[in-house]
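To start, the structure itself, in structure tokens.
FYI, not all chains are in this one, though none of them got moved.
Chain IDs A and B follow the sequence of writing; residue 1 opens each chain.
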């Protein structure tokens, strides 16, 4: 009888909190969006599933050994943990607070105490440590993305890099919005938080996760969910802005066919970009370095088996762990927060401003050059969201002029946006990291 | 409070500035690189590749043809 009681008192249904119920519902909603609405399923299926697992009561899959020890709150364990953290209070919340703010050696000491008491890290916490806290998973994804990226359209028309630059305005405007909300007392974001939130506007999943893991790991769940959801929503977010900012005649502008780009140019480009990064912004070196490495493997033509693996087996394996790890940040205590709402709101603003900035930049370039070389619809592709944003440019262009295929032209700013937001990420890590 | 907003403003001004400086330089570097490449190395690799892959494709075709010929023969009997 006692055993039945024990099973019952350890069951999820006995222990579940309202927050966990809510977050399981959020996880199911993400799965629905991914599976039925096709919202970036490669990421949102693992994130959603990981989010559900992270909220299984008593399993502690998303928690560290110390967090699990605090959860079960045996007095002697709390005592020992408090001692290892150099605090006198044995209040669980104060212990957790001290633990999360501790430096690495104290953190290690507390972990040892928890391990000695028989607690261990949850599975998803381990995945997060290995894949994201170490920084490796976003970098490997970026390498794979590099190996999938064709810089041909960009090389044929390098000026489209300006569109990729302009669209990053969404990032920095959002940073300003986030600190503004905090200054007004509505939200409570540090400048690091603001920078991490802003990067949602870069419309690049791995960049957003990399920056968030360095500047604001506690917001990573919300930031990643916002980044991938809004990328999936690009076909809904961008068109009204693009139509509002362009005239019918501008949308009809036909662009010159792109020149042929030689193999050698494609090989030289990632090397040139890497050296520019090395000379100007070392803080962007890991992100852009791995991106360029992937692209060089693709273009050099002599390591096709490595390039294939980077684009397939390796990126798939990393995506599974990255998604589950992000899901671990959807535990109720971390996600259900007014800040999450703020992040979701600011994220969509970032996408909108980035889109507008790209379109307006294209119009400005036409004006400065006194011609009609650029259809402003390709400016919106500068936010990245590869290749969705380029497809949106193409679609709106075809609506205005059924003979005008903008897809290849939009791929230039599209990949430029990837570089642009990685540069922006480097600047943020430099200034507030 | 003020310092937070000014930090944000700073980040925006210098951040956007740096992004533009960087990508402008990249436009410049890329354009120069393309010009140099097209002047000094006009498409040697691509031609090599075409040459290299041609025999292989031919081989594949031969193989295909052999298989098909056999099959068609069988069918006609």
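Rule of thumb we're sticking to: a residue touches a chain if its C-beta (ideal position, glycine included) is under 8 Å from a C-beta of that chain, and two chains touch if they have at least 3 such contacts.
Remember, it's a predicted structure, so these values are computed and weren't measured experimentally.
Student: With each distinct chain shown just once, how many copies of each does the entire complex in this file contain?
Tutor: Per chain kind, the total copies in the file amount to A x3, B x3.
Note that in this section only the chains that are shown with their structure count from here on.
Student: Just curious, how far off is chain B from chain A if you go by their C-alpha centres, in Å?
Tutor: About 25 Å separates the centre of chain A from that of chain B.
Student: Note which residues of chain A are touching chain B in the complex, please.
Tutor: Residues in contact with chain B: 154-155, 158-159, 161-162, 164-165, 168-169, 171-173, 175-176, 178-180, 182-183, 190-191, 194-195, 261-265, 267-269, 272-273, 276, 280-281, 301, 416, 419-420, 423-424, 427-428, 431-432.
Student: Please name which positions on chain B make contact with chain A in the complex.
Tutor: My answer: residues 1-2, 4-5, 7-12, 14-16, 18-27, 29-31, 33-34, 37-38, 41-46, 49.
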